[in-house]
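Below: one structure in structure tokens.
Only one protein chain is missing; all other protein chains are in place.
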Amino acid sequence: MANVTLRNVRKTYSGGVEAIKGVDLAIGDGQFCVLVGPSGCGKSTLLRMVAGLETITAGEIDIGGRVVNQVEPADRDIAMVFQNYALYPHMSVYNNMAYGLRNRGMAKPEIDQRVREAARILEIGAMLDRKPKQLSGGQRQRVAMGRAIVRQPKVFLFDEPLSNLDAKLRIAMRVEIRKLQRRLGTTSIYVTHDQLEAMTLADVLVVMNGGVVEQIGNPLDIYQKPATTFVAAFIGAPPMNLTPFAPGEYGLAVPGGAGGILGVRPEDLTLTTGPAPEGGVRYDLIVEAIERVGAETFVYGARDGARPEPAAVSGKPGELPPGEIIVRLPGQAAPAVGERIVAAAPRDKLHVFAADGRSRLDS
Amino acid sequence: MVENEGIRRYLAHAILWIGIAVVAFPVYLAFIASTQDNAAIANGQMSLLPGGHFIETYYKTLFVGSSGTTREPVGTMLLNSLVMALSIALGKIAISLLSAYAIVFFRFPFRMTVFWIIFITLMLPVEVRIYPTYKIAADLNLLDSYSGLALPLIASATATLLFRQFFMTVPDELMEASRIDGAGPFRFFKDTLLPLSRTNMAALFVILFIYGWNQYLWPLLITTRDDMQTIQIGIRKMIVTSDALTEWPVVMATSILAMLPPVAVVIVMQKLFVRGLVETEK
Partner (left out) sequence: MQKQSVFTSRSLPWLLIAPQMLIVLVFFYWPAAQAVWQSFLLQDAFGLSTTFIWFENYSDLLADPDYFAAVVRTFVFAAAIGVSSLSAALLLAVMADKPLRGVGVYRTLLIWPYAVAPPVVGVLWLFMLNPSLGVLAHGLRAMGLDWNPLLNGNQAALLIILASAWKQISYNFLFFLAGLQGIPKSVHEAAAIDGARPVRRFWTITFPLLTPTIFFLIVINVVYAFFDTFGIIDTMTRGGPAKATETLVYKVYSDGLLGGNLGSSAAQSVILMGIVIVLTAIQFRFVERKVTY
């Protein structure tokens, strides 16, 4: 059991590329921390630095009160589950799990007891003599977990462990990983690019972008109060609607009299016929597309006169093209494509950001 | 397809059988000759069916030796060839595995230089450096020794390249998982890399065994003593004398014995052989 603390951790590759630009992070004992962000944001690099697979250019990584910068991966008391599982193809399931214990010189009966216990928990007891090739994807995933569990490490590290599974299995394994982690109470760091996985698993959610941490916090807090437009667009699906506003528009006061960016989550918009609510926002839209997923319906609308040329469409990840607004309606009732509608949200549902998107202006 | 029916199919079978006959005929003839009486062969009256001297000829060949120029029985030569072929095959595999491991899994100064130094040896076959190599072998006291037969042929760019190629396909995560599991360079090599390389090693072994067994020019130079001759050299010495004195049944029996081990390896381990051949030429 251990805390994991990162102090101003940096990573610069020999070519001068800065992959991690100073990360501070404190993970409490037994907490489940999820690093989330688009590909290339540095989340995997950061995890591999904790594992000891990447060197640390600057800063300190502390596991259980010990600075481990110069410690070999084997001696950091961590276990890792890889994206492609990295099972030893020539060893049986049993030996895959036992290998790390044998290398540490553990007594045979204890190894046997630990492997069988892990196999029982993960329900792979019947497969101990098989080779990885003879297993399904989900079973391999369990063996990879088993290999981590038997070690009884201070910290579990997960590097996108579910991304090679199909959608159904991914949800099932997600729930199982969470249950397992609660039961073992082991501090865990989990890397994913899937915001839904991140939201559902995390005690502590770390949103990363371009080598820096955008926001750290409880997943729901982050959802309700995203600190930057990047977080606002990345967390939540469909993403938050972000529209620029001029100084004074909607009666919003921005320090220095500048404009800013206004955010509204799709579920906070309702269809109306009246004027904008007091201090709220109102969009006049032409319906362009409708998605019905059963319990709810997504309406994609273009703002009147705000539709830019396709070439001007923003390329930022997770963000909508400018001028497009998504409304999330409960049930299956929806306007027809081409219809003019009005969507509105009250003042307390609005998120206000500075014009550069780097800070949140309301609290 | 439809057109593969009927006459075309018979034609294909026929052509293949003719090919097999052409390929097999010289060997068939050699076997027939090895079972016949020398006198009948020498005056050109050889039958095309097996004769009755099989046991006699092979016994003499293996354990007594021809009465002509080579006094050593072929049994000794077979042993020499076996030792040489095995040393070359195993030696090449061992040193290539190690150097490929160093080149792929370590980072050290002059790594690429080392790689190129090994790679360039592809362009230096033994034929183009025979006399200087012979002189070095002589200076190192390697004449008429097993080490002299094997050592100069043991360095192999092909095997190193093959293992390097294979090691590059081993996922990085496997090594990382090993490191986290507490395995250092030695353990990773022994517990993971070697078992994974098994098929490649076996395929390479088949090819290199044949290569070593069939060496001719180098053993010809390096061996002077009859008891150090390989079987390929023995055959040549048997036909030094004029036709009349050559003991053809013994020569043919020796030829059969000389091709038996490598041919058996090709046929029995055909899959590995084909794989080895294709892989080493990549």
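Letters are used for the chains, namely A and B, taken in the order the chains are written, and counting of residues starts over at 1 for each.
Assume a contact is a pair of C-beta atoms (placed from the backbone, for glycine too) under 8 Å apart; a residue touches a chain by one contact, two chains touch by 3 or more.
Only a predicted model underlies this, so the values are computations on that prediction, with no experimental measurement involved.
Chemist: Taking the complete complex into account, tell me which visible chains touch the one left out.
Modeler: By the stated touch criterion, the chain not on view contacts B.
Chemist: Please identify which residue in B:Thr35, B:Thr160 or B:Thr192 touches the non-displayed chain.
Modeler: The missing chain is touched by B:Thr160.
Chemist: By the contact definition given up top, give the residues of subunit B that touch the hidden chain.
Modeler: Missing-chain contacts on subunit B: residues 1, 3-4, 8-9, 12-13, 15-16, 19-20, 22-27, 29-30, 33, 41-44, 46, 48, 94-96, 98-99, 101-108, 111-112, 114, 117-118, 121-125, 127-133, 135-136, 140, 151-152, 154-155, 160, 168, 172, 175-176, 179, 184-185, 188, 210, 213-214, 216-217, 220-221, 232-233, 235-236, 239, 243, 248, 251-252, 255, 258-259, 262-263, 265-267, 270, 273-274, 277-278, 281-282.
Please note the rule applied: only the chains that are shown with their structure count from here on.
Chemist: So in the complex, which bits of subunit B are touching subunit A?
Modeler: 171, 173-174, 176-183, 187, 191-192, 195-196, 198
Chemist: For the complex, which residues does subunit A have touching subunit B?
Modeler: 51-53, 72-75, 78-80, 82-91, 99-100, 103-104, 147
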